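This is the structure I want to talk about, given as structure tokens.
Omission of a single protein chain aside, the complex is shown with its protein chains in their original locations.
Chains here go by letter, A and B, matching the order in which they are written, and residues are numbered from 1 within each.
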Amino acid sequence: MADLLVILVSAIFVNNFVLARFLGICPFLGVSKKVETALGMGMAVTFVMTVATVVTWFLQYFILIPFGIEYLQTIAFILVIASLVQLVEMVVQKVSPVLYQSLGIFLPLITTNCAVLGLAVLNIQKDYTFLEGIVFAIGAALGFTLALVLFAGLRERLELCAVPRSFRGTAIALVTAGLLSLAFMGFAGLVKG
Amino acid sequence: MKLRTFKGGIHPPENKHWTSHKAIEDCPLPDEMVVPLSQHIGAPSVACVEVGQHVAKGQEIGSAKGFVSVPVHAPTSGEVAAIADFPHPFGTSLPAVVIKPDGEDSWLSNLQFTDPGSLTSEEVIEKVRLAGVVGMGGAAFPAHVKMSPPPEKPIRTLLFNGVECEPYLTADHRMMLEESERVLQGVSLLQYVYGAERVVIGVEANKPDAIALLKKQCADTPVEILPLQVKYPQGAEKQLIAAATGQEVPSGGLPMDVGVAVHNISTAAAVADAVMLGRPLIERICTVTGPAIKEPKNLRVRIGMPLSHLVEVCGGFVEDPGKIILGGPMMGFTQVGFDVPVVRGTSGLLLLREDDVTKAAEGPCIRCARCVQACPMNLLPTAIAAYARRSLVEETEEYCAMDCIECGSCSYVCPANIPLVQSIRLGKAAVLAKKRKALL
Partner (left out) sequence: MIAAILSLGCIGMIAAVALGFAAKKFAVEVDPRELAALEVLPGINCGACGFPGCAGYAKAVIAGSADLNQCPPGGAEVVARLARILGVEATAAARQIAVVVCQGDNQRAQLKYRYLGLEDCTAAQKIADGPKACPGGCLGLGSCQQACPFGAIEMTADGLAVISREKCTGCRKCLAVCPRDVIRMTPYESAVHVLCNSHDKGAVVRKYCQVGCIGCHICQKTVPQAYKIENFLAAVVYEQDAEAFEAIAKCPTKCIRDFNEGYPAGSTFLPAGNNKSDAA
């Protein structure tokens, strides 16, 4: 039980996927202009990450390893993730067309989001059990959403600031992202490893 | 003993020494008086006299239009010279009645003394309405409307505003010192109408003589005299309510929502005149002050006197004024010229020299939060102003721009000279425009 809590806290704060592992920077910078959009993206990614973890875990331990085709890991995982993202796209378009418009190209780009594939691969690398895998996935997704929402909040405030001309737009966003990353380093040492 | 107060606020230099010790002087009549038909919040009055007609002092020259409106009266006897658009303190030209005084200054003939004990509440309110009594603190809200709260909102506390927190102004101070009987008569009349459990007169601690005098005169009455900490804007009604009762008026609400009614002490005096003597509101005390005027005075002026006349009565200018303000330096209206008349809400005429005017350029916001600390309404002026300037109407409304009382504390403390109140005003206008559009 304590182990699961450690995995959760580690995935959300200490080894945050975006701010510590630097995975998933693409939507982090692309979808974080408004808090609502960031939240929407976070929820979509949470769904994809959790379901992908379940499916890929089974895939790895019941098909790839028994048949000795571990070398197909990358392709098989991407296949699963791509299908899930396609499903999410369809659902979002139906349920919230506004969110669909505001996410734009970044919704299908979840397929190539290294955070999702990274999560799936890390799960296998760390030899997690099924339950541990699920908790790790939830933590990773929550951490991803947290990073996105925090950054969106900061960027909304930045809209009101008198930023020097050469720093406007992406430049100041990157500087802020670096500072946010630095802030999250404060969690280092909270959890061993 | 710690004096009661409210959260936030600022301490601008009082500058009341120019006139606080000077007794009220009567202002002689000018050659021509321009009486605007709109001197109050609510619908402007409609002229009910004709050019060439002779009017008596106190005669109705403009009738009220609707419930939230009051009639306008002739400030002296004379002939109606014109009815046209004239420059108004609000900055534009608005309809007004021009009267040429005949020198007689004779009151309307049917004014008589009425024993207030013989009148019902409704009769008192009607007399107040007919006399055109409006809030004399500057807002000019029709008093009879305030005195008629809906029955589901009973008034438990009646507050009187003797605070006069604006720098430079001393009109209310002199009223309390020299005409305290009229004020207290008005207080008891209003208490009769409201039937409140508690009656309080709030006075800032920088007027110890007024506090002492009022305390002596109210010694055997249930009227409380409450000295308050000297801080701007203690005289704003929501802040007065907070200090006197500890209650907060809800966002978008009115004092009656917390069972309170607030009246200026000069309004109370006007109510006494209206009910007991039948006299309409045609004169008030106005503090003419500032470093640019030769003889600062507290003048008893009549509605319709042009500002140029007041300046003449006060000895003229020390040097050409850089800024002309009707009211106090924090919330007063800057004027473009002197051909504007005194209206019912004119509590002061402030003349500043060129050197007294701040002309520093605007700098960027450094998020020092001085404005947040100063705001008496617990708002975030820097955020509201930033959103308003970028025309982000939704966010402007979300950050409670409509609760801003435009007191000017934020603009005063801003080290970057950002025009915060002006930006917030723009934001409020945009929010109102959006609401109006949505209703269409």
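Assume contacts are C-beta pairs under 8 Å (C-beta built on N, C-alpha and C of every residue); 3 or more make two chains touch, one makes a residue touch a chain.
Everything numeric in this text was worked out from a predicted model, so none of it was measured.
Peer 1: Taking the full complex into account, find the residue in A:90, A:131, A:175 or A:188 that is in contact with the omitted chain.
Peer 2: Looking across A:90, A:131, A:175 or A:188, the contact with the absent chain belongs to A:90.
Peer 1: Please identify, in ascending order, the residues of chain B that touch the omitted chain?
Peer 2: 91-92, 334-336, 357-359, 362, 389, 419, 422-423, 425-426, 429
Peer 1: By the contact criterion defined above, which parts of chain A meet the unshown chain? Give residue numbers in ascending order.
Peer 2: Given the touch definition above, chain A has residues 59, 63-64, 67-69, 72, 75-76, 79-80, 82-83, 86-87, 90-91, 93-94, 97, 101 touching the missing chain.
We adopt the following convention: only the chains that are shown with their structure count from here on.
Peer 1: Go ahead and note the Å separation of the Cα centroids belonging to chain A and chain B.
Peer 2: 59
Peer 1: Spell out the part of chain B that touches chain A in their complex, as residue ranges.
Peer 2: 364-365, 383, 386-387, 390
Peer 1: Would you pull the chain A residues touching chain B in the complex into a rising list?
Peer 2: 159-162
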